[in-house]
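Only a single protein chain was left out; the remaining protein chains are all shown in position.
Entry: chain A
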Amino acid sequence: MPFDLDHCIQQLLQKRLLGEPLVREICEKTKEVLMRESNVVHIQAPVTVVGDIHGQFYDLVEIFRIGGYSPHTNYLFLGPSCPYLRDYVDRGLFSVETITLLTCLKLRYPDRVQLIRGNHESRAVTQTYGFYTECIRKYGNPNVWIYFTDMFDFLTLSVVIDDRIFCVHGGLSPSIHSIDQIKVVDRFREIPHEGPMADLVWSDPDPDKEDFAISPRGAGYTFGSQVVRKFLEINHMSHILRAHQLCMEGFSVSFDNRLSTVWSAPNYCYRCGNSASILEIGPGQEMHFNVFEAAPENERDGPQQAQQASMMKVEYFL
């Protein structure tokens, strides 16, 4: 390789941006790696599962501090959800640093770092929210945004751990009963609004229901207890792991311990005050939610100040 990936990773861990040509090359190479992956990647435990991060750079570094650095710890990111921060705060965002770091790690250790596509790894969402603007601010043009969003089209849709644990960003789909049906989805594209690919990144569990139900929004599904039970039975699996939903405790377990939600962005949006977790899965599939709070660096550098300033700024509002 014509560039030193280890050096890139070290730079990024110190929150230093890589040059635009380098990002382009890294994204190109990563695409080649991702292209060879199936829509269902099979891996073995031990592995540490990470949920949404939402561009909270220091909290990602905190995850490596408590969970171990690559490649000593194997990582599965259930939807990097990096290029996204929903606030109008226009400074102190580190989505570019966060996604560049994860991409470099994937490229450096392709078998020890897995990235699953989430609903935010899309052009439409990142253009409305901060990532597009952040790229322009940091690089002077939208090229880096184009490199990353093109690469997102190659991210896999799901991972299976030890043939027993099914991992996805959002949830299940009424058009998918067996994981073989996931394997035939054409995933190399922008996330569509409908169909199995949309469902996998978007749907949410509803523990009060048994079946699939259509959301009152007019699009999207929720899935209930029978759906979870049947899916696990048909595929000879024991558990579903997903991200996608904020919770105060940092994780939640439902459907009689058949499904877990992992949330890895502490103090989400720098104001939710929630805990976060990573899920450590041992060699025998034993699970441990390692709960953590916001990294101390957030106190002195970044969006938190901007956020507090914008909320707390004494203003002659009318």
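Rule of thumb we're sticking to: contacts are C-beta pairs under 8 Å (C-beta built on N, C-alpha and C of every residue); 3 or more make two chains touch, one makes a residue touch a chain; residues count from 1.
Just so we're on the same page, contacts and distances are computed from a predicted model.
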{"item": "Complex member absent from the view - protein name from UniProt, among \"DEBR0S7_00144g1_1\", \"AP complex subunit beta\", \"Type 2A phosphatase activator TIP41\" or \"ER membrane protein complex subunit 2\"", "value": "\"Type 2A phosphatase activator TIP41\""}
{"item": "Among A:His7, A:Arg65, A:His193 or A:His288, residue touching the chain not depicted", "value": "A:His193"}
{"item": "Option touching the unshown chain, where A:Pro2, A:Pro216 or A:Gly284 are the choices", "value": "A:Pro216"}
{"item": "Candidates A:Arg16, A:His42, A:Arg65 or A:Arg271 - the one touching the absent chain", "value": "A:Arg271"}
{"item": "Of A:Tyr75, A:Trp202 or A:Phe289, the one touching the omitted chain in the full complex", "value": "A:Trp202"}
{"item": "Touching residues on chain A - with respect to the absent chain", "value": "86-88, 90, 119-120, 124-125, 127-130, 132-133, 136, 174-175, 177, 193-195, 202, 206, 209, 211-220, 222, 227, 230, 245-249, 252, 268-269, 271-274, 311-312, 314-318"}
